[in-house]
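With one protein chain removed, the remaining protein chains of the complex are shown where they sit.
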Amino acid sequence: MTLDLLLVAALLWTAVQSLATPNLFRGVVLFIVFGLFMALVWVRLHAADIALAEAAIGAGLTGALLLNGVGHLRAKQQSTLP
Amino acid sequence: MILRAILWRGVLLAALWCLLTEGRVDSWGLGVASAVLALAASLILLPPGSIRFSLAGLAVFLVYFINQSLRAGVRVALLALRPRLNIHPGIEPVSLRMPVGVGRVILVNTLNLLPGTLVVDLAANHLYLHTLDIGGSIEEEVRVAELRIAKMLGLDLDDEP
Amino acid sequence: MSIPELLSASFLLIGAAFFLVGTIGLLRFPDVYTRLHALTKVDNLGLGFTVLGLVIQAPDALAALKLVLVWLLALLASATGNFLIIRRAFDKGIAPWMAQERENDP
Partner (left out) sequence: MTDLGMVLEVFLFINLLVALLKVTRGPTHADRMLAALLFGTTGVALLLLLAHTEGEPALVDIALALAVLAVIAGAAFAQRAWRGKWEGNEHS
């Protein structure tokens, strides 16, 4: 019970923060963390298969792709700005 | 030689699949396919013949490794819990006798888990280590770790630097 | 409580304690390099003790071996990932924190 309440609070907080932050990188890392919390929520809902997909795709692959995207954006910014 | 390597690695990978599925038999089709792919990858990335793996060496290494990582954890834990943070960190170069290849990869990963050392960079024939207490006996620890890993893999260390 | 259960419970508690210390280290240590010491060493030990505690209660040998496999993979994974990050930090020229700086500048 305690775990579930903490989990929901953390999930909502990371979701809002990752969308609201002006810092792109911070948003991406918070998104990865959000993926982990989401996987834990699925576990608590007894949906182990969805949790597995969320852990693999949300926390792992999407995180890597978004980090890659941040890298590209930064390289582009540095080449256009003086 | 190559057949022997294929056989050994195949058996290992099949055992790994068995472990992952906890002995179920209904998924062996997928298991065989992934084991063959993994075998191909391992033959390309680590061609057979470069190392002579020794089981006795592995046992010695494991005991050493577990012992050392316990020491590492307790030591860092004590440092973190001290009321006044009393650490003297710094980066030191240490020469390296391990030849390029798997041995080095294992050495770096081991040193990262040993007490007080963290590899920050790897050059042609030395390592840069970050330590929590500069001026300790880091060089000796690296020597010991090198020796254990070389024994396990049947590698010859380069001459004294 | 039987002896294996007691043993398992104490391993689990030790594991949790190591995790706590790892988090404390993460918050207290002064720079990236020292924080990484806390992460790689203490946390892996915490996971190791947790696994040990659960292995004692595992239903069969295969399940127990699988738990150990998880620990080994996590060990390898964190050692590799941390090495990549720390090498990049060194590459970028982030200077390590020195004890003297603190004495000059309280």
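Going in written order, the chains are labelled A, B and C, and every chain counts its residues from 1.
As a working rule, contacts are C-beta pairs under 8 Å (C-beta built on N, C-alpha and C of every residue); 3 or more make two chains touch, one makes a residue touch a chain.
This is a predicted model, so every value here is computed, not measured.
**Q** In the whole complex, what residues of chain C lie against the chain that is missing from view?
**A** Residue positions of chain C that touch the missing chain: 1, 5, 8-9, 12-13, 15-16, 19-20, 22-23, 26-27, 32, 35-36, 39, 43-44, 46-47, 50-51, 54, 57, 63, 66-67, 69-70, 73-74, 77-78, 80-82, 84-85, 87-89, 92-94.
**Q** Considering the whole complex, not just the chains shown, which residues of chain A touch the missing one?
**A** 2-3, 6-7, 10, 14, 17, 23, 25-26, 28-30, 32-33, 36, 39-40, 43, 46, 48-49, 51-52, 55-56, 59-61, 63-65, 67-68, 70-72, 74-75, 78
One rule holds for everything that comes next: only the chains that are shown with their structure count from here on.
**Q** Could you name the chain whose CA centroid falls nearest to the centroid of all protein CA atoms?
**A** C
**Q** Counting C-beta pairs in contact, which chain pair ranks first?
**A** B-C
**Q** Report the inter-centroid distance (CA atoms only) between chain B and chain C in whole Å.
**A** Centre-to-centre distance between chain B and chain C: 17 Å.
**Q** Roughly how far is chain A from chain C, centre to centre by C-alpha average, rounded to an integer in Å?
**A** The mean C-alpha positions of chain A and chain C differ by 22 Å.
**Q** Could you grab the centroid distance between chain A and chain B? Build each centroid from C-alpha atoms only and quote it in angstrom.
**A** 31
**Q** Multi-chain contacts in chain C: which residues touch at least two other chains?
**A** Answer for chain C, listing residues that touch two or more other chains: there are none.
**Q** Write out the stretch or stretches of chain B touching chain C in their complex.
**A** It comes out as residues 16, 18-20, 22-23, 69-70, 72-77, 79-81, 85, 87-91, 108-109, 112-113, 115-116, 118-122, 128, 130, 132.
**Q** In the complex formed with chain B, which residues of chain C make contact?
**A** 18, 21-22, 24-25, 28-31, 33-34, 36-38, 40-42, 44-46, 48, 62-63, 65-66, 69, 75-76, 79-80, 82-83, 86-87, 89-91, 96-99
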